[in-house]
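Left out: one protein chain. Kept in place: all the others.
Entry: chain A
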């Protein structure tokens, strides 16, 4: 009996032990979950908060990385401001923190700065802060994105002449320096010159309030802002990678604005379409047969049904050049190539008759996700080229593998290729397109000619109307005499907008989303 009692006691203790273990597991789980939920992202914060859902979290809010889309659309013109700003609709350069600028010599500009501007920390905006910001962005150890994007071919030095006068000099004459400076966000001299900052201080209408990494970023209206106060007292950003979820957040009244949507994401009557500055194109590797024959390059252009692509595959407008309206150098006379499959067939046949190896396999190097239905778009292109009599196959890659084909030095032994690409001239001047894409030695250029190089160089040195004309001529020359590309479409963006907010997106919206332009609908 005694032995039986001991066995029962042990069994009881074991059962209690297991029960206690299970209970402890549940309690720990509840406790951990409770902690997390307490610090979670409350979506609704009242009508005074503008709720925006982005495709991705900004990697940093570093002002000198504002030329990166994911960073710039939060920081630019919201948290920080530049000396000048470009109107994306007209292409005109407007005042921002500078009210006037004059070219005092071929290599020197003088800027008169706005008075009465303060930073979010209360310190005054001065020419010294502007000079510091320019040096930090263009000549520091931070590896600022803006340095590689805007200032690759120029060196600048800035000097404060007095509190409101700034002198900026360049090593070589630079007719578009004020435009370049529209990318340098101004920060106070207290900003760390040697490391990226996570919570920047600027002069913009909003200041950083809280950034809960992975969950949300909240900005609050800056009461000391020099300009007109924005409508919303706060703005809250969250991020969701899936487009249909972003659209659903607006239709479900969890967000007021969702960006980066595709037509199939289901935003319904909340969807607002707008023309972006992104142009889709195929880069033709004209150094290899049969693509080294201009008839084949022309045939490729005639064989692509651009209207069909923008109607059935992705949203956009057929285009014939790599910049959109509003960019200096845009040439309205360069029209999209017409869809003419008969002409394409005849050109290929003529080249074949002259001994051009038209049956050589041409590879389309595609990039998954470069724009909505990227693979389907390439299948449409392939179909057109096959019907024209060319031998074409498709290879779809992820972004990093694709970059190996986009940038020099290109992979060897690949045979003739057509590269699926997209270019957005965010800066507003064709100088940021022509040299790197069409120049013989451009980082993204597979082929160029000496004549086109000369035209590009001439355009880069010109200013005013002469600059516009020179770049427009270079685009026409590329289109008529070189045919290095098959430009497809000026892409359309889609955002979802709640009925509570009034906002008219423009071609810069994907890169720079101005909160002050978003107004209450009531």
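Worth pointing out:
Assume a residue touches a chain if its C-beta (ideal position, glycine included) is under 8 Å from a C-beta of that chain, and two chains touch if they have at least 3 such contacts; residues count from 1.
Here, contacts and distances are computed from a predicted model.
Per its UniProt record, the hidden chain corresponds to "ABC transporter permease" from the list "STAS domain-containing protein", "3-alpha-hydroxysteroid dehydrogenase", "ABC transporter permease" or "Small RNA 2'-O-methyltransferase". Only one residue from A:99, A:169 or A:244 touches the chain missing from this view: A:244.
Annotation: of A:143, A:210, A:359 or A:481, A:143 touches the absent chain (contact as defined above).
Which of A:67, A:382 or A:510 touches the hidden chain is settled by the complete complex: it is A:67. Residues 25-26, 29, 32-33, 36-37, 40-43, 59-60, 62, 67, 141, 143, 145, 147-149, 152, 195-196, 198, 213-215, 238-242, 244-245, 248-249, 251-252, 254, 398-401, 403-404, 406-407, 432, 436, 443-444 of chain A touch the missing chain (whole complex, contact as defined above).
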